[in-house]
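First, the structure itself, so that you have it in front of you.
And then chain A:
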Amino acid sequence: MSDVKIGAYICKGCGLGDRLDTAALAKIAEREGKAAFAKEHDFLCSEAGVAMIREDIEKEGVNRVVIAACSRRAKTDAFAFDGDGVAVSRANLREGVIWARPDTEEARETTQEMAEDYVRMACAEVRYMTPPQPNPEAQTNRRILVVGGGVSGMTAALEAAKAGYEVTIVEKSGALGGWAAKLHRRVPDHAPYADPQETGVEAMIQSVEADPRIEVVLNARITRTSGAPGRFSADITTESGQTRTENFGAIIQASGFIPYDASKLPELGYGKTPDVVTQLELEELVRQAGGGPVKRPSDGKEVRSVVFVQCAGQRSDKEGHLPYCSGFCCTASIKQAMYFKDQNPDIDTTILYTDLRTPGYLEDFYRSGQRKGVIFTKGVASEVKPANGGGAVVHFKDLILDEDVQVEADLVVLATGMIPNSGVDIEKPEKREGQSDEDYQKALEEARVRMGLNPGEESVLNLQYRQGPDLPKLRYGFADSHFICFPYETRRTGIYATGPVRRPMDITQAMEDAVGATLKAIQALENAGKGRAAHPRVGDLSYPSFRRDGCTQCKRCTVECPFGAIDEDEERYPVFNESRCRRCGTCMGACPVRVISFENYSVDTVGQQIKAVDIPDEFSEKPRILVLACENDAYPALDMAAQNGIHYSPFVRIVPVRCLGSVNTIWVTDALNSGYDGVILMGCQKGENYQCHFVKGSEMAHYRMGKIGDSLEQLQLEVERVQTYEVAITDIERAPRLINEMEQLIEKIGMSPFKF
Partner candidate 1 sequence: MSDLNAQMVEKYRNSFLKEVEANVEEGEWVKMCMQCGVCSGSCPLGPYWEHPPQEIFMMIRAGKREEVLKSESMWMCTSCYNCIVRCPRGLPITHIMHGLAHYAERLGLAPKQNPTRRFALMFWDNIAKHGRVNETVLSIKLYFMDGFSAGIKRALEMLPVGLGMLKAKRFNPWGLFFHKGCKGKRDIQKILAKAREIELAKAAKFGG
Partner candidate 2 sequence: MAKKTYHYYPGCTAEKNASASNYETSVMAMCEVLDIELKEIPDWNCCGASIGYAGGGELPRLAMNARNLAIAEQENPELDVVATCAACWLAQRETKERLLEDDALMKECNEALAEAGLKYEAKQRVRHMVEVLIEDIGYEELGKHVKKPLEGLKIAGYVGCQTNRPFGIAGESFENPKYLDKMIETVGAEPVEDYEKKVQCCGGALAFSEPEKSQAMIKDIIEAAYDGGADMIVTPCPVCQMNVEVYQEQINKRYGTKFKMPVVYYSTLLAVAYGKSAKEAGLDGQVIPATKLEEIAKR
């Protein structure tokens, strides 16, 4: 560490100069923080302030910069000195100190103490940081593998090709086009959204086939996938059994959906009379009619009346039904009713619905249907029975008129849903030794929700990852990581799910979705080539490495990585696939022997901050509370609290962490050992509706902290001294309250006896 040269810069702007003794802070940075020098500045983020720091870096050889000013979330552009051998740490004196404290004479001393500690902490942190360098082994491949040749897959391929990337589409069937190719017409995607339109699938297939950048392999499957973003390797095996191996930079999984099996709906007449059909089967009937009147399957009579039953086997808790809404079926029924109305306005068409869902501009399509005379009846079908002499009788409850009604129709169309084709359940529960039956049943129930009706029989990708051959499922078998926050981001970096395998959607949405997934794939492979993270720590050059001689091959890191980024070698040592890594540090938090670290984020960079804090003695009435706060939610919540003038205890010292999953329990036990009176961990919402950027990080932290009770008992400390909370970014009032509650608790149970 001989070549470390710390320059500490203390800002006096934004009221810092009035509220704090900045000269004292400068002195602390030099004496205790071992800064080569410390400088005060009236307005550090100004052009002059920034120029001053730049000059020190260039002329004085400063390579570790401490910015003691505002929160690390503010002025990131001005203070972007990192890279090129320079590391930066930020002491949060504005949001973290003066705005979090009242401007009163009696608060002045403790406020100053807070600021002094944050300066100490920043100096300690930066001393242990290494400026991150991109992985010298970073490489990439600009070819994209698209799995599935339906509308989603073809759109992805065309978009990638347009952007200049080579694409290979692997389609398991003998033709491109998927389910959309079986449609007579599609729901419109442009104004005036009034009539069904050509599907456009033929034209799309032609474009794909004509594109020199796109290779199409039909009747083929992926039998093996390995590697990482930038260097995926996949075996493509054709029906004839021939396999070839190809390399790709990123993968788009557009494996689509499986239509719901309507034979599970005998109560709705399916299978009892050929005059009850699914939407997909109606498309075929209409195609057969070739523009003429549609004929009734049972006897070939011209259809004069049709009833569409929405939500058939969907949005229902019944066994074997889909609990979710497939999203496309309402507008599909409107479209199909128009097939009849456009052909002959005198045909009665009734759509039996409970909630008509017409996403986007398709409300206009709904209106158009109404104008064409399609009758929309709000009701729930209870039973469909074959009628004497053909057709069927639909029994339903009219929800507006609150009565049981029956209506006869020549044809009944069931709007059944879509099931994702997302491969096997990689988290399939197996009864572990010592696991109670109850816990095992719970795990099975979770798996049932996770997989839905997805058959899960055959793998799509056959990943050679430690964590299993397919993408993890979020819910009901859909391969996603978070429907709202991170669309396309599966939990396997560089592999993007798109179209109905990700969530139920129609053609318009699938095409839009595929564009997004393609951009993500391009982003992933390009970043992989530069050795940078693609998501969510975009551009992060740091990546985890481990000290081989200390590793006990315990496999915790490989098991707990939420992204399957770590494989094991033959000797069971971890193999970090840096381009699969999201840089959350969950591995670092998992490691019992603390051999995993990032260049600029390690057990030491945080551990030394904790140690740097000045711990007053037991009789000072100045307890110390350590907060380890997730940098994505809890830390900004506390910043915002201060911005909103919400004050909190002066005895708290807050350390942002990449994810609560990166918290190594050693930090907590070290803190308690060195005299902290309480420790609070603030992470994101975990569990089913998790909000964690790293999916499992917060959950892992809660799990690990659940076991810290033993350590506390050994130290003969009260278990309440360590609290783990889920804090959302909106918890701007609650987060400070949790801190204050810890202060009150300490007042009640007394100071820690571990002060020196």
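Just so we're on the same page, a residue touches a chain if its C-beta (ideal position, glycine included) is under 8 Å from a C-beta of that chain, and two chains touch if they have at least 3 such contacts; residues count from 1.
On the choice of candidates, all candidates are chains of the complex that A comes from, given by their letters.
If you're wondering where the values come from, they're calculated on a predicted model, not measured in any experiment.
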Interface partner of chain A in the complex, by touch - 1 or 2: 1
Candidate 1-facing residues of chain A, complex: 356, 366-367, 370-371, 373, 375-378, 398, 400-401, 405
